[in-house]
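For this view, one protein chain was removed and the others were kept in their places.
Order of writing sets the chain letters: A and B. Residues in each chain are counted from 1.
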Amino acid sequence: MEIYAFYAIAAVVLSSAVLMVTSRNLVHSIVYMVISFVAVGGLFILLEAEFVAAVQILVYAGGIVVLFLFVVMLVNVTETYQVEFLHRQWLPAAVLSLILATQIGFLVWGNAGDLSADPSASASVLRAVDGGNTETLGMMLYTDYLLPFEVASVLLLVAMIGAIYLSKKRV
Amino acid sequence: MLEYFWLIPLVPLVGVVVNGLFASRYIRSQLFTGVLASGCMLVAFAIGLGSFVQLAGMPAADRHVEIELYDWISTSLVHMHDNATGVSAAPFNVPFGLQFDPLSALMVLVVTGVGFLIHVYAIGYMKHDPPDKGFYRFFTYMNLFASFMLILVLGNSFAMMFIGWEGVGLCSFLLIGYYYQKKSAGDAAKKAFVANRVGDAGFLIGMFTIFFTFGTLDYDQVFAAAAANYQVGAGVITFATMMLLIGATGKSAQIPLYVWLPDAMEGPTPVSALIHAATMVTAGVYMVVRSNVLFSLSPATMTAVAVIGALTALMAASIAMVQNDIKRVLAYSTVSQLGYMFLACGVGAYAVGVFHLMTHAFFKALLFMAAGSVMHALHGELDMWKMGNLRKYMPITHKTFLVGTLAIAGVPGLAGFFSKDEILWNAWAGPNGAPWLWAVGTLVAGMTAFYMTRMLIMVFYGDSRMDEHTESHVHENPHVMTAPLVVLAILSIVGGYVGIPANLQIGPLAALHERVDIVRWLEPVTGGHSEATEDHGEADAHAMLPQSDTLVGPAVGGEAAQVVARAGDEPAIVLAAQETGGAEQEHAEDHTALEWTLMLISTTVALAGIGLAYQIYGRGKPVDEPAKRFGGLYSAMWNKYWVDELYNAVFVNRAKDLGRALWVFDDAVLDGTVNGVAEATKQSANASNEFDGRVIDGTVNGVANSVWSSSWVFRALQTGMVQNYALVIAIGAFVLVSAYLFL
Partner (left out) sequence: MATLGLNHYLLLSALLFGIGVAGVLMRRNVIMVLMCLELIFNAANINLVAVSRFRPDMTGQVFTIFTIAVAAAEVAIGLGLVIAMFRNSQTVNVDEIHLLKG
């Protein structure tokens, strides 16, 4: 049963990603990106990582997309539809990307078998604290990963100040 | 109230802040601005009056309140001179201190009271100015003016006085130049400022000398030390007071610095009234009276003060006799009356000088505002030959102006009579008095009566000389302008009864004198000089004195008097006073008779002046008739004795010549040097440039060119496009993955 869900979601992720890359209209691209992000969130639920899924939806499909839309409007509304939307090097780039994806796909498909065989009921580890994913994640973030967590918050602060400074009138 | 007297100078500042900061943008209401400005003056007056009443309730010797708000200047050691040890050091501390004593109290009442009436009048006078442009600016400056003047009269040290001294100078500059679009107004403002600066320099030097000598600027300490340590005629005191006198001549418009005051009428008329009556010009008189201890120690300076006063009075009065500009007559009249005050101070009758200052404030403010009222009704007309018969159209202005004229002319019963008579009496019989001073003063009294009557006749009587258009528009002004006139007219009548002369102290007037006497009121400040000569035969006056009959010396309050008394080895002052006193005592009976005689003569002269003016101007004679009759003298007076031209030729043009000479020097020598150096630098720079361009740049460019020509293959890789680089990264990834897969 799970696998059908996976295929359906994967199809949505991939097709919306392809449409996003190939769409001439910037706003359409953003819409496809949202679909792709939401679908990835679905994958996370499938992987029993509810909290990460929630963050994915909130941050990506919520915040980042809004940011992109704002910039699109700020920068140039009239040029959202581009006739020449591809770079001169598009053909070699496309071929190279295809080859690269195939290679990596071949690589992981062949070498991940032993892990995929592990059927263990992961609940014990992934839901160690109070039987919840969010609680476990929170416990880890605030104990073992406290320092990186704080560093990340500082990073966000720095990014915020940097963004404000960059978008001021005079840079 | 007395404990809050330090609020007096601060209250007008409220008006300054509110009107100055918010009126142009947010308030934009003439009514608000005007009422606020006047209200501030009224509140200041109320506080002043309350404090005055409380002060009057205290014993005469204790009438002295001081408050130090904070340390204004506080430095460590400043070098100064010390008699005992040669040169030593002392700290220089100036607290922001205010004091309230009889003199300050009187001055506060004059400044705030008359100032308030002028503010009210100005609401009507200035109503043609837009509330967000000129109107608010006017009232801001006016309040600032009053505030600085109050600091001047309330300060407890020379440094505090200097704040007000400079402040009123600044405000007079701003207000005289109020119509700054007019060149004449701007010039007049500059003239006032420059003339005042000359005086201020004198004041500063005098102040520095005082600090250098006494190590302090505080009045009480300076005066006590001066009375205790210096004999009459001490050189340093003479120098200091001479310098202070220069400052006073600047502020109070005396010879030689009087030239700015007649031009000061370029400002709006309420400004003239404020400058001439309540503030500014009285500063010099106030300063002399305040420093009377120092001045009394220097007979030379006293003589200078008296002579300057007498000559200024005479000269200004003679100029005023022929001017046709209504405000110009009044301006010279002010100069002349200030000369009277200096004359009074110079002969040692300080209290009488202040007395005349007060009465003069009443009638001069009245006259100026009445003249402004006339101007206002006649759309700014200043030439008296274009007026006439205005009593028909402006009854209130006419009546008040008539009162003012009679008061200043010295008609018995009005304010000017009492104060002028006191001055003349002291000019004859005061400590430094002399008959010729009295003669000049009496002559000036006659001239004053003459020009004031002439003015009255030309403006209000006779046939109308206005053109028809003006005549059809003439009207009496609204109550906001006439009410202050009425109040001042009443004051001009009754103001004189606070200082009744000795010979008139009979009947009810004696009883009044018993209760109210300005000379007695000012005694804690001015010491006993004027009293000593005038009231010597009267025991009641001396009963008021804290010290004994023989110890009538220059003193500040009871404390300083004790200092004098203690300084037993300094008998000079005391002796001088005793001598005068003794001489007076012998002729005690003559006094009353002499005083009567002098009074009769001066009154007769004044009435003769009135009569002469009526003879010449009261009969509808043609305009140029007086000019023909007096010829050269008339011309000299008309041209103000060419003093302005003289100053221009001697000072202004010489200053310009000096500037031109300096400019030539600057151009030829300094600029020549600078340009020569610049030229040399340019030449050497050119040579250096050649070398740099050929040799060094040649080498560098050669190397660069060789690198450039050999690097084409790398340049082709550097496209500058980010995505090319990204593609290369992707190729790298492809290579790595391929290696992992196939190797």
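One rule holds in what follows: a residue touches a chain if its C-beta (ideal position, glycine included) is under 8 Å from a C-beta of that chain, and two chains touch if they have at least 3 such contacts.
Here the structure is a predicted model, which is why all the values come from computation and not from measurement.
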In chain B, positions touching the absent partner: 711, 714-715, 717-723, 726-727, 730
For chain A, the residues touching the chain missing from this view: 2-3, 6, 10, 13-14, 17-18, 20-21, 26, 29-30, 33, 36-37, 40, 43-44, 47-49, 51-52, 55-56, 59-60, 63-64, 67-68, 70-72, 74-76, 79, 82, 84-90, 93-94, 96-98, 100-102, 104-105, 107-109, 112-113, 115-118, 120, 122, 125-126, 128, 133, 136-137, 140-141, 145, 148, 152, 155-156, 158-160, 162-167, 171
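Assume only the chains that are shown with their structure count from here on.
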Residue ranges of chain A in contact with chain B within the complex: 87, 89, 92-93, 96-97, 99-100, 103-104, 106-107
Touching residues (chain side chain B, partner chain A) in the complex: 723-724, 727, 730-731, 733-734, 737-738, 740-741
